[in-house]
Structures are given as C-alpha cells and as structure tokens.
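The structure appears right after this line, and notes come after that.
Yeah, one chain of the complex is gone here, protein chain that is, but the others are all in their spots.
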Amino acid sequence: MARVEAVLITGRTVKQGVGLAEGKHSDLYRQETGSVEMSAAAMAELGAAQGDSVIVSTEYGTAVFICRNADLPDSIVFIPYGPSANRLTGHAAGRSGMPAFKGIGCTVRRDDGG
Amino acid sequence: MAEYEGVVCAFCGSLCDDITLKVEDNAIVSMTGGCAIGRKRFLSPPEANAPLVKGRETGLDQAIDAAVRILSSARYPLIYGLSSTTAEAQAAAVRLAETLGATIDSTSSVCHGPGTIARQMLGIPTCTLGEVRNRADVVLFWGCNPVEAHPRHFGRYSVQARGWKTPEGRQNRTLIAVDVRKTLTAKMADVFLQVEPNSDFEVLTALRALINGANLTGDTFGGVPRSQLEQAAQTLLGAKYGVILFGMGLTMSSGCQHNVYQALMLARDLNDHTAFAVIPMRGHGNVTGAETVMTWLTGYPFAVNFSRGYPRYSPGEFSAVDVLVRDEADAALVVASDPAATFPAAAADRFAQISTIVIDPQFSATAQMAQVYIPSASAGIAASGTAYRMDGVPLPLRQLVDSEYPDDRQILNRIEEGVRQCST
Partner (left out) sequence: MLHVVGGSVYDPANGVNGEVRDIYAAGGKICDGKRAPGADGDGSAGERAEVIDARGMVVMAGGVDLHSHIAGPKVNVGRTLSPGDHRMDPVPRFGSMRGGVGHVVPSTFVIGRRYAEMGYTTVMEAAAPPMEARHVHEELDDIPMLDTGMLLLMGNNHFVLSLIDEGDRERLADYIVFLLGSTGGYGIKAVNPGGGVNWRRRGNLGGLDDAIDGYDITPRHIIDALIDVNERLRLPHPVHLHCNNLGQPTSAETTLQTMQLADGRPLHITHLQFNAYGPKKGAPFASGVQPLADYVNSHPNISVDVGQVVFGPAVTMTGDAPFQHSLLKLTKDRWTNKEIEMETQSGVVPLAYSKNTYVGATQWLVGMEIFLLMEDPWRIYLTTDSPNGGPFTAYPWVIRLLMDRAYREETAKTLNKRALEASCLLELEREYTLEEIAIITRAGPAARLGLRHKGHLGVGADADIAVYEPCSDYEAMFARPRYVIKSGRVVVRDGRAVQECFGRRFLPDLPDRDDVTYWLAPEFARLYSVSFSNYPIDRERFEPCEVVPCR
C-alpha cells in the first residue's frame, strides 16, 4: 500500500480558533481539527482524493484524518491543533519541557477501513 | 442598554482594545470591531455549565469543597494553565501553589517558554507594538502565521497599520516571512524564505554570519539559497527600524530555545548597524501576564515548584507535560486553559487518570475529563482585571455582564482559604 513519509507540522488556523471560541463540540472545530493538509502530489502518491480518510502515524501515536489539498512542499503535512493532533505529538526529553509539536517524522497512508 | 467603547478582547496576545459593545438585559447584543474569533467570543460564547463533581451537577460550594479536599490530600498537586485569565487570578494561583507546596506552570511551557529561556540567557531588544506601527519599515515574521493566529495584528500594528512615520501603512514596509510552508502570512509577504523543517537554527546562524560581514560558502542553508539569504541580509541592514516577530516555528521545532537565542542574537547584531526589535507573538490573551506575574512573585516565569517552601525553577522538570508524563502529579488544577485539547496525548490522557479540577467559563475538553468542574466568570466579559499584551503593555479587562459564578480569582482564593483551614 502506498505510504508517504513526511514531516508533520501542527499549528493554529482561523477556523480552529473560531471553533475554540465556539466550543470544542462544534462541527466547525471537529472538522477543522480532524483534517490533514497535504500537497496535491503527495495525495496523488497516496492515491487519496480530497475528502478521503487517511491514517497518520508518528513515533508517538496514530490517528485518522480527512485529507485536503494545500500549497505545501510534498514532504510536509499540516494538521491544526486539536485532540486528533495530540495523538501524534509527544513528550520528548532534552527540550526543556517543550513537547514535539512541529517537525516530527510521520507516515501517511490511506485508510481503507481494514 | 449600555454601550462600552475601548473594550479589550482577551482572546489572543494582540489584546485589541478598540471594540465597542452594546449590552442589554445582561447580554452582549452587538459588537463593532474585532475579528471573527473575537466576535464569537463576545457574541456567542458557549452556554455555562453547572458545577460538577464526578459528573454530577452540584452547588458551587460543594464543588469548591471537593477541590479543597483533593488538593489538600494530594502528594504532588500541579496547577496549570492561567493564560486566559486575569493577572489578579494568576497571582491567586501562585498564592495557592505556595500554600500547597505545588508545582505551578502556565501554557508558556508548551508555547513561548523556549523564547523566555532564550531571553533569560541573553535579554531581548524589544519595543511596544505602537513602535512597530509608528516606525517599522522592515517587518520579519519568523515561524509565525498572524493572518490565522492573530487576525488583526497586521491591521492594527505590523503591516497595514498607519502610524507616525508610516503614513502609507503597507507601502512603507517591506515584509519578510520565513516558514516551512507558504502560509497565508507568507503569501502576503514581499519576500518568502522557505526553510526546511528543523533547520531554523542553521538559517539564523547563516544570516547572522552575513550580517556580521562573513562570506558564506555553500549554496543553500536549511533549504534557503545563499542568494536569497544575502538579499534578506541587505534588506535587514537597510531598515530604519526593523522588527522580528516570531512564533512556534522557532520555539517548537528542533532546537527550541536555541533557535530563539539565534533570533535574539540576530537582532542584537543588527543593532550594531541600525535599530531592531523583537516581539514574541504570544498566542493566548494573557499568557504574558502569567509569566509577568509569576516572575514578580517568584522570580521565575513558569515551571515553578514550591515543594520546599520556596520557588524553584526548572523547565523540563517542573513543566506540566513532564510532570504528567512521568506520572508525578496525583492531582491537577487546570485554570483558564484546555490542555486536553493541545497536550500530547500521553500527557492529556493523565487528566482522566489523576484527580483533576478544572476552573473555566467553558466546559472544556479538559473539564470533560475532570473529577471537579467549577464554572467561572469569563475574564474581560463577566470579570474584570488586568491583562498583559504580547509586548508587555497592561490593559484593563472590564466586566460587561454579570455571571452567576464568581471569577477565577475569587474561586482560587476560596480554595486557598479552604486548604489553609484544612491544614490547621
């Protein structure tokens, strides 16, 4: 099965912020924080289309996201801060208390439901 | 009906204070100004939840008593959060931490803490946001995306803003953005330097070398072509007043405080040639307050422990994620913050496993995991106090409506009183 090795960046977006203010149960928040952004080429390599489910894994954990196209280098994927992103980030020693939130090695593959 | 002008929005570190609100029948009914997030915050906040103990609705007094019992009997209580409440409440939290002999940490440790560590080592050349608005002709955003995280920053302070020596706003400025991806901020920049993830340290040191007159050999540095770096160096040196604004791209990627250290040194080097300042793009509305208050009360900005009866500071040892992941805390008091939504799962999951108390106007994700939930009056909406903007300027948060619940400061003071009585 096609997999893409990439670097994961997590971060803020306006929608995630609006969703925060709205309440974390809002549809807006859940949709936004359940998405992963990838370049068109990366998605093509995966064989995934806009809106498909994909599985993202890092050394810290695994979670499922809906993928969408974005202007990104092929080797970078972006996920807004949220509960799903939290499964992929982790505590790392030697960082004076700062967890690994950005620049984490990850693997992405299509979620074929199996 | 009452109209309030100059209202401060406490959502993000921009602390916009130009908002007008109309209040009728104890509700905010209309708003002028603000961004989409601010509008949500003032006009459609989520409904308040009643206090809860072990998932059951209860009275405020009972919830506070439950919190007192948990904290008094805890071996290693952790107080965390604080970035969305008033300075007065933050001071009350420090007092409680001292009484308990607890560890107290704010969202700094997972956000701009590394920048603070760098600042402790070096100091920082900095300025208030009005200086950016009034004088900055070169603005460099490094590892931050204000278009999405601080929506009105460009308009009020750093890009389109018109000021004393910048009457044409955007036309008076050269914008440089440095990031691993072409963010919305980068799209608006005159110059975009795309760096490879985890290479900011390398790029910063290369830039510093150029500023200091060295010749670089090598074609690219951290993915950035040397020619682009040379041009950027020229632009920086040619500034009349340059400002570097940085964010999580530096503090969170590999190197953390060492990245910020280089950025601060870059600005220091530039000050030998022209005038430069650095401002950290603080995310939460009053995380600057949490650091400021903790520093004046304890000498240290975050990750502080009182187990020995005096404050000790050790990021990595007393920072919340570490304390949780190492399973040291047996109780947590989370105030005005939602770490379950932002912490790595290994830490966030702990909140459900230990005795957690949440004080928050919203029934947050962390509150859902908590043994005790205490609703509080929202800072800057139903509770007054001081908040500190990302540049350190203190602003007054006003109380616009009444809440049926007390504010964070009052709740924390009641808990502290209860804990003291328990121990006598």
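Letters A and B mark the chains in the order given here, with residues in each chain numbered from 1 onward.
Going forward, a residue touches a chain if its C-beta (ideal position, glycine included) is under 8 Å from a C-beta of that chain, and two chains touch if they have at least 3 such contacts.
Bear in mind that the values here come from a model prediction, so they are computed numbers and not experimental data.
*Asks:* Can you pull out the displayed chains that the omitted chain is in contact with?
*Replies:* Taking every chain of the complex into account, the missing one touches B.
*Asks:* Touching the absent chain in the whole complex: find that residue among B:163, B:316 or B:418.
*Replies:* From the options B:163, B:316 or B:418, the contact with the absent chain belongs to B:163.
*Asks:* Which one touches the absent chain: B:35, B:64, B:111 or B:129?
*Replies:* B:129
*Asks:* So one chain is hidden, and I want to know which residue out of B:169, B:223 or B:396 touches that hidden chain in the complete assembly.
*Replies:* Result: among the candidates, B:396 touches the missing chain.
*Asks:* Looking at B:10, B:91 or B:335, which makes contact with the chain not pictured?
*Replies:* B:91
*Asks:* Given that one chain is not shown, which residue among B:85, B:103 or B:116 touches it?
*Replies:* Hidden-chain contact among the options goes to B:116.
*Asks:* By the contact definition given up top, give the residues of chain B that touch the hidden chain.
*Replies:* With respect to the unshown chain, the touching residues of chain B are 5-6, 8, 17-18, 87, 91, 95, 98, 116, 119-131, 133-135, 156-157, 163-164, 240-241, 268, 271, 274-275, 277, 292-293, 295-301, 306, 308-313, 386, 388, 392-396.
The working rule: only the chains that are shown with their structure count from here on.
*Asks:* If you look only at chain A, which of its residues touch chain B in the complex?
*Replies:* Chain A reaches chain B through residues 7, 9, 11-14, 17-18, 20-24, 60-61, 70-73, 76, 78, 81-83, 86-87, 89-91, 93, 95-103.
*Asks:* Which bits of chain B are touching chain A when the two form their complex?
*Replies:* Touching chain A from chain B are residues 11-12, 36-38, 40-41, 44-46, 109-110, 113-114, 117, 145, 147-149, 151, 180-182, 194, 197-198, 248-249, 251-254, 256-257, 283, 303, 315-317, 319, 321-322, 325, 338, 340-348, 362, 364-365.
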